[in-house]
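With one protein chain removed, the remaining protein chains of the complex are shown where they sit.
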Amino acid sequence: MAQLIRRAGAVLTVTLLLGGCYESPDVTLHEPGEYKGPDDPFLEKAADPEHQEQLQQRLARGQTDR
Amino acid sequence: MKLYRKSERPGGVVDRRTFLQRSGLAVGGGVLAGSLPLTMVQRAQAQDKVNPPKPGVDTEIRKSVCTHCSVGCGVLAEVQNGVWTGQEPDFDSPINLGAHCAKGASVRDHGHGEKRLKYPMKLTGGKWKRISWEQAIDEIGDKLQEVRAESGPDSLFFCGSSKASNEQAYLQRKFAAFWGSNNCDHQARICHSTTVAGVANTWGYGAMTSSFNDMHVAKSMLFIGSNPAEAHPIAMQHILRGKENGAKMIVVDPRFTRTAAHADKYVSLRPGTDVAFMWGMLWHIFENGWEDEEYIRQRVWGMDEIRKEVASWTPDEVERVTGVAEADVREVAETMAKNRPGSLVWCMGGTQHHIGNNFTRAYCIVQLALGNIGKAGGGADIFRGHDNVQGATDVGPNSHSLPGYYGLTDDAWSHWARVWDVDPDWLKGRFDAESYLSDTGDMQPARNLPGIPVSRWIDGVLADPADLSQKDNFRVAFFQGHAMNSLTRGPELKEALEKLEMLVINDPYPTHAAVVSDRTDGVYLLPAASQFETYGSVTASNRSLQWRFKVIDPIFETLPDHVVLYRLARKLGFDKEMFKHIKVVDDEPSIEDTLREINRGSWTIGYTGQSPERLKLHAENRHTFNTTTLKAEGGPCDGEYYGLPWPCWGTPEMGHPGTPILYDTSKSVAEGGLTFRARFGTERDGDSLLADGVYSKDSEIKDGYPEFTADMLKQLGWWDDLTPLEKREADGRNWKTDLSGGIQRVAIKHGCAPFGNAKARCVVWTFPDPVPVHREPLHSPRRDLVEKYPTYEDIKSYWRVPIKYASIQQIDYSQKYPLIFISGRLVEYEGGGEETRSNHWLAELQQEMFVEINPADANDRGIRDDEWVWLEGPNGGRIRIKAMITPRVTRGVVWTPFHFGGWYQGVDLVDKYPKGTEPWVRGESCNTATTYGYDIVTQMQEVKPTLCQIERAG
C-alpha cells in the first residue's frame, strides 16, 4: 500500500506553487501524511500491461483526427 | 501542509478573476468579463441520479442520431432493461467521430422525462385536467369535423415539425393533403426558406452543396451570418481541421461570435446589408479579373447582368451602406479569390430578411464567379438548423409543395395520387372547391394555392376573412412539434392564440404556447414521444440520411407522432386511404413502409435509392466510411457515400452511391457526380441555358442537355435500354414522374444526369428582383438610405394573406427605437428551447435570458452589467431581461438569444404550466418584441434586423 501513496516530499515546490496564488504568505508548512483510506482494487488493474494497451488503443481510436 | 487563518477564507463564491489567477490561466492584461457561471451560486432541486447504471446487469448499445441540430451526430445509448442508463461516444460515426456539444452530450435526459408532458391534458375552466387519449382524439376529431362543415378544411392550421423523422414529416404532409388543405408548414419557413428558394432557383436544388467533412480540403472558408461554434459545434471540428490544413477562415457578422474568435479575419457589418457586402466583394473580384472566366462561360448564365448591378457598388457606397471599409472588403475578396476552392457558409443571419432570397442568391453568385461550386473544398454550405429540417423540407409538411418539391399543380397532385394509389377525384373532393385570388392575380382552386405559412398563421386567425384567399379564418390550430416563441409579433401571437376556438399542442413538452395566452378553455396537450422513443430516418444538413434505432419505448403515456396521425386519420375517416400501402400494427404505421412510399414517389430529388435496408446497413457499418470524403472503403457499403446523400438516383436495387458534392462534374453521375440542373427551360432571350461544352465524367453527351423524358430517350436511341416493364411505365413520362425509375437508370447508364446539364442562373426572372438588389430592412435606422434602397409596395394577397412592405418602412421608428436588434443561438439550447431548457444538465448552464449590449450604449442609458432592463420593440412588446455588457456587439447593435420562453412582458408564467412540467429555466421570448416583415418570395420572417429601445428596469 505504502508504495502506492505518493509522498509529497517536494515541500519547496508546493510552496512555490501556492505562493503565487495568495496575498498572504503567512503559512505553516507540514509534511504530507499517508493515505488513511481503504484499498482501491483499481490500482492493481491499472498496472496490468494489457489494460494499459487497451487504453492506448482507445486513445488512438477516439482522440486523434483519423 | 499549508494552513490558512480562518479569516482569510473567502465565502462560498469564487469570482472568475480569482479563479483564473489561481489556475495560472490569466493572460497578460486581459479583461475578464462576467463572473463564473451562475451555476456556482444558483441551485435548483433537480433530482440526483435518476437512472444510474446497475452493476451486473446486461447493457445494450443502441444507435441513434442527436436531435438537436442538423450536423447529425451519432449517439450511442446504453440501455439496461429498457432504461437509458448511459451515453458513449460514437467514434465510428464519420460525421462526429465521437464528439458532441453540450446538447448532444445531454440527450439521455430525454429518457428521464422529469419535465415531460406525461399524459393527455385539457384546459377546462383555467385548470389542466388529465384525460385519456381516446377522449382527446374523440373531442379533437369532433371539433375538427364541426369547423370543417362550417368553414371548410382550410379553417385548420396544421403545423408539422422539422424535428419529426422523414417518415413522420412525410405523413404530416400526407395528413394535410388527405384532410384537404395546404395549410400545413414547419420550421423551415422561418429558418432557411429563403435559402431553399434562392439556391434552388440558381442551380437546381436548395440544399447544402457539400458536407461538413469536405471542409477538411477547403482552401478558404467564409462564414456570413453563421456561428457554428454555437449553432453547429461539431461542424467546428471539421472547420478547424480545414483551418489547420491551411484554409483561410473569414467571419463576416455584426457580432464578434465565438466562431469569429477562431477566424483569421473578422469583419463586422451592419445587419441587413449582406447584398451590398457581396456586391462589394464582387466589385473587387471583377476589378482585378479574379473571376473564373472559363467556368462562367461554360456553366453560368446572366453574369453580365450582375456586372451591371455590381458596377454601382463602389467601395465608397459599400462602406456607406455596410459600414465596412474598402480595405476589409478587398481583403476578404482577395483571400477568397486566391485560395480556391473555398466554401461559403451562411445560416439564419443570411436568411431572415424581407429580401432573404436576394441575400442567398448573392452568396451563390459570388461562389459562381469564383468557380467554387461543384468542387471538393468549395460549395455553398448552408448549415441547416433543426436535426431534420432538411428532410422535412424535402418530403415533409410545406404549405407550397407536396413531398419532393413537386409543387401544387394538378400534375403534382396526379403524380402523388398515383404513388398513393388513391382516386385523384376523391382527393380533389377533400378540398374546398372554390377558387381564390392567387399570388399572380388570377383565381385558383384551393388545392393549387399555397397554404398560409407558419410565419403568417396568426394573420390567418386575425385578418378580416374578406382579405383572405380562403373561405374563412383559422378556427383551430394543431401544432405537432413547433415552438411558438420562435415566431415574431408576440402580442399579436397571444391574441391569435386567444381567438382560436381550439388549440392542440402535440409535443414532448407543454411549450410556450400552452401558457402565454389567457385562455381558460379549449387547449389540448398531447404528449409526444421524442425521436429516441421511436425510429426512422433523418436527413442531415449534408443531405445524408441516417437511420435512428429506437433507444427506449415511449415513456409515460407519450405516443410517437405517426401513431397520433394514424389515430386522428381514423377518427376523421380517411385512414384506409392514407395508409393504403403502409402496414399498421397496434395503431402504429410501419416506418419502413412509409420510407418505401417516399422512395416510390420522390424522384425529383433522388430520395428513391435510400431504402430502409440500405440505411440500416450504413448505420451498422459507420466505421467503414472515410472521414473526409464520406466514401466507404471496402466492407458491405464499398464505394457508397455515408447516408446515401441525395440525390441517390433510381431504385434501391440500382445501387447508386449517393451524391456527396452537388454539381461535381469530375465524377460520373453513377459515382456521385453531377451537373447543374436544367430546371428553367432550355433558352432565355435567345440564349441557351444549357451548359456549354462541359459535362460530367463519362457522359456520352459531350455538351449541355435538357432534362430527360421518354421522348428524349427515343430520340437518343436509348429507348430500348429500358426493360419491357419499364417501357410500359415510362412511356409519356419524364425522369420525375416515371415510377419505374427506368428513365433515370438509362440516363445514368449513359453517363448523364437525369435532370439535364444546364447553366446556373444569376438572374431569376420569376422573382420580384431578378437580379438580387439591396433594400433597406423594413425597420431601418438609416433613413438616408431608405429613399435610395426602398422596399416593395404592399401586396393585397400573397400566400392567401395581405402583406405589408412600404406602409411599414415609411414609418420612422428609429427615433423612439434607435438600437438595431438581432437575435441568435446559444450552444446549450435549441430553437424555442422548451426541450433543452427542460433538460437539467443544459438548464444549469444558462439560467437567464439576457441582452448583449455594448458598453457605450449601456453607459448612455445608465445600465450596469447584470442589471434588469426592459427591451421594447416598435410593436409595443416589452421584455424584462438581464443586461450583459460586452464589446461582442458594436455600438448601436444589441443581441439576444431566441431560446427563452415561459415569461410574458415581465411575468413568469410558471403557474400556468401543468404541475411539474415547467421548464427548469424560463425567460422572456425575444420575439415578444420583434416585428412585422416577411420575405417577398417565401414569407420568411424578418427578425434580422429590427429595432428596439432599452432602459433600466428600476
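A few comments on the model shown:
Letters A and B mark the chains in the order given here, with residues in each chain numbered from 1 onward.
Just so it is clear, a residue touches a chain if its C-beta (ideal position, glycine included) is under 8 Å from a C-beta of that chain, and two chains touch if they have at least 3 such contacts.
Methods note: contacts and distances are computed from a predicted model.
Only one chain is not pictured, and the protein name UniProt records for it, out of "Serine/threonine protein phosphatase", "Monosaccharide ABC transporter membrane protein (CUT2 family)", "Formate dehydrogenase iron-sulfur subunit" or "Spermidine/putrescine transport system permease protein", is "Formate dehydrogenase iron-sulfur subunit". Only one residue from B:N757, B:T886 or B:S925 touches the chain missing from this view: B:T886.
One of B:L842, B:A858 or B:V893 touches the chain omitted from the figure, and that residue is B:L842.
Chain B residues in contact with the hidden partner, per the touch definition given at the top, are 1-4, 9, 12, 14, 16, 19-20, 22-27, 30-34, 36-37, 39-40, 42-46, 48-50, 52-55, 86-89, 91, 97-106, 108-109, 229-230, 233-234, 236-237, 240, 243-245, 256, 258-259, 261-262, 266, 827-828, 840-842, 844-845, 852, 886-888. Contacts to the hidden chain, counted on chain A, fall at residues 4-6, 8-11, 13-14, 17-18, 21-22, 30, 32-43, 45-47, 51-52, 54-56, 58-60, 62-65.
The definition used in the following text is that only the chains that are shown with their structure count from here on.
The geometric centre of chain A is 48 Å away from that of chain B, both derived from CA atoms.
Looking at the complex, you find that chain A touches chain B at residues 14, 18, 20-22, 24, 26-32, 61-62, 65-66.
Contacts from chain B toward chain A in the complex involve residues 1-5, 8, 21-22, 24, 89, 91, 97-98, 241, 627.
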